[in-house]
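My questions will all concern the structure given below.
Only one protein chain is missing from this complex, and each of the others stays in its spot.
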Amino acid sequence: MDKKTEDLIIESVIRQLMETQAQSAENNFRAGPESNSRDSGSSSEPNTLEPMDVIGVENPHNLEALKVMRKTSPARIFMGRCGARQKTASYLNYMADHAAAIDAVLMDVSEQFIADNDLFKVKTVVKDKDEYLMRPDLGRKLSQESKDEILQKGEKGKQVQIIVVDGLSSTSIEANVADAMPALIQGLGTYGITVGRPFFIKYGRVAIMDEVAPLLDCDVVVEFIGERPGLITAESMSAYMAYRPDHNTNESNRTVVSNIHRNGTPPTEAGAHLATLVKKMIDNKASGIKLAALP
Amino acid sequence: MATQSPQILQSVGIDIGTSTTQLVFSRLTLKNIAPGSLVPRFAITDKDVYYKSEIHTTPIDTRNRLDIDKIFDLIQAEFDGAGISPNDVDTGAVIITGETARKENARSISARVAKFSGKFVVATAGGKLEAIIAGKGSGAADLSRREFSIVANADIGGGTSNIGVFKNGKAIDSCCVNVGGRMLQIDKASSRITDISEPMRLVLSDLNLELRKGDRISLDVLRRICQRMSAVILECLGMIDPSALATQLLVTAPLRLNYKTDSFMMSGGVADHVYSPRPNMTLEEATQYNDMGPLLGNELANLCRTEKIPLVKPLETIRATVIGAGAQTVDVSGSTILVDEKLLPFKDIPVAIPFVDGIPMDEATIARQVAQSITSFYESDALEKIAIGLLGEQHFSFTDIQVLARGLLKGLEPLVRKTLPLIIVLESDVGKVLGQTMRALDSQLNIVCLDQLVVAEGDYIDIGKPLAGGTVVPVVIKSLVFETKQVE
């Protein structure tokens, strides 16, 4: 395939992604389940959580000092107290953040998301979430049907293969991929780097890329994967990359960019940054600490 | 991936003031402060001032202008003394302060000295900038940050006093007033007046004093003058009700004073006498430098005591401005940016701000407002380089970025036609993706797209060649009140 055709394909992928993204915004609006309490339909103002940066200390000695210090750390500090216990507002904030974290781990990436981002879906040998959590080893193996499907629907011999993996936060995948992936594809396009059709892997761990690369014979795998959620955000995504990973690859061979989310590195900017990193990997035929050691 | 070893920048600070001229050399440490797996974020983490020149008398020629040859000789001698060649200097600032800044050849000298002294040395003259630079050099900015307080610093030089006010480390206000220790020059041997500056005539007339060049001055009269000038400083600081004289002497607008200052600091040549006043100062002592600096310091100290003004000692007195210039002016951009290296450096690029309340996510509106913002700077047939400042830390989806890129390209079409570079300065961390998107739209464009910088309408920006393996560029934003994300 010549350069021009590739450019056309990349362009069309970007266009599709943008269109489907716009559609998904509408679809999401309609998609809410009606059977639970999520939308009451009433017009009254809902109760909301107190903002995290509220100073809860009553009659502080130096309010200004607390306000300035509050900005220096995302830690849960200066919350005030009732007796020795937390006030209701800060207690509920904690519960809400923990709930978001639990949901991020336990929920699945939606079919809608997979369709919207023009992905196809495959799976590791893991059978359910509990097994996924307790057996990291199984999250590193593709099932046979999945291997077949990848060979059938994927593209062999491209320079870069992008994979989207649920990892420990489905929420982060749904929050960031639609912005990070097209930015990455666009950036790779400006460098003239070829990209295979991206796909989604359910119940995957980082090292699943080691099975993907040999299967598709690509130079670099870029793996978007949900990070273990914290209470600060459940939306944080990482991008792991390796040059020609396989079963001999260890962690020091991988390059990682973490903390991709709207309050960390914005997903679009991360995508652009990753394109530069991938170019460097291809130019130097290296990743991980070997890449980092280059001048 | 980021290089982990820090890069050392050689920085020079040159302060050409009314009475004195000084240089400092410092080493700035530029380091990736983001932990391992994060996208790099470079910042200046350490500032080591390792060479301080002698304090020279500013050379003035017979026509009362800055003596350019002598200034260059002096600077060259200090470079030699420090064992540094201008080729080794990465950055820094030349600042012409006080009365000197108003001398007719000041601006051209400042630019020439800057060009001579290193790769990315910026030139500044006048304005409120030096008040902020002095307050950073004196330690006032840092004190306000450490103690969560509001600290005012008055840098009292030969011809002017520059007042900077800092809250939690950031400059919030500044002004400049014509009060200085060399506004009256006196021959110490004869006690005769050798020169009277223009602003001093206002002081004299306020005091109903008639003094001329050649008159012999008494300690008593000199003290009255110094007391009056001390009062003006405290008036400008908002500690005494302002008089007509203060208004006349102000070079800039007065401080807004819509805050309560917690502590005060004095720097500049006069400050040493504020912090170690001498009881019963004689006329000989008062005029030991052929001016009235020591007595002005003495009287200011007395007045602060009477008015119960809490004075804090600065880290630097006479060197505050030069240290501020040498170690505190340069900043760095965000670390994921897109720049055409061959275009840089840029100096004194005016900044246009097309959007005040966030960026409208509509291509045509963006294009229209961007185009308009340029026309207020240049006639359409006389376009020159201009930077577009995009404020706010809003979140952009990939679609938003596409819209923004198209809008910018359309709005900046006149620049593209004249093959002028597109210079975009964003607050949000999306410089690289925006740059790549514009490049994807037109691969021939000259682009400098920076992020994590806050600019304002009316600012000028200097942008140096990339550092740290091409990840960041050094910038100096010259504002009335400027604050960027410099790590203190």
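As written, the chains take the letters A and B, and residue 1 is the first residue of each chain.
By definition in this document, a residue touches a chain if its C-beta (ideal position, glycine included) is under 8 Å from a C-beta of that chain, and two chains touch if they have at least 3 such contacts.
In the analysis below, contacts and distances are computed from a predicted model.
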The complex's invisible chain, by UniProt name, from "Ethanolamine ammonia-lyase large subunit", "Haem-NO-binding", "FAS1 domain-containing protein" or "Carbohydrate ABC transporter permease": "Ethanolamine ammonia-lyase large subunit"
Of A:Met79, A:Val109, A:Val126 or A:Leu291, the one touching the omitted chain in the full complex: A:Met79
By the document's definition of touch, the residue of B:Ile33, B:Ile240 or B:Leu315 touching the omitted chain is B:Ile33
Where chain B meets the left-out chain, the residues are 33-36, 38, 147-148
Touching residues (missing chain, whole complex) on chain A: 57, 59-63, 65-66, 69-70, 72-81, 83-86, 90, 94-95, 97-98, 101-102, 104-105, 130, 133-136, 168, 228-232, 234
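Heads up, the rule we're going with is that only the chains that are shown with their structure count from here on.
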Chain A to chain B touching residues, read off their complex: 17-18, 21-22, 62, 64-65, 68-69, 178-179, 182-183, 186-187, 189-190, 238, 255-259, 262, 264-273, 275-277, 280, 291-292, 294-295
In the complex of these two chains, what residues of chain B are touching chain A? 1, 3-4, 37-39, 148-149, 168, 336, 338, 395-399, 401-402, 428-433, 435-437, 439-440, 443, 451, 469
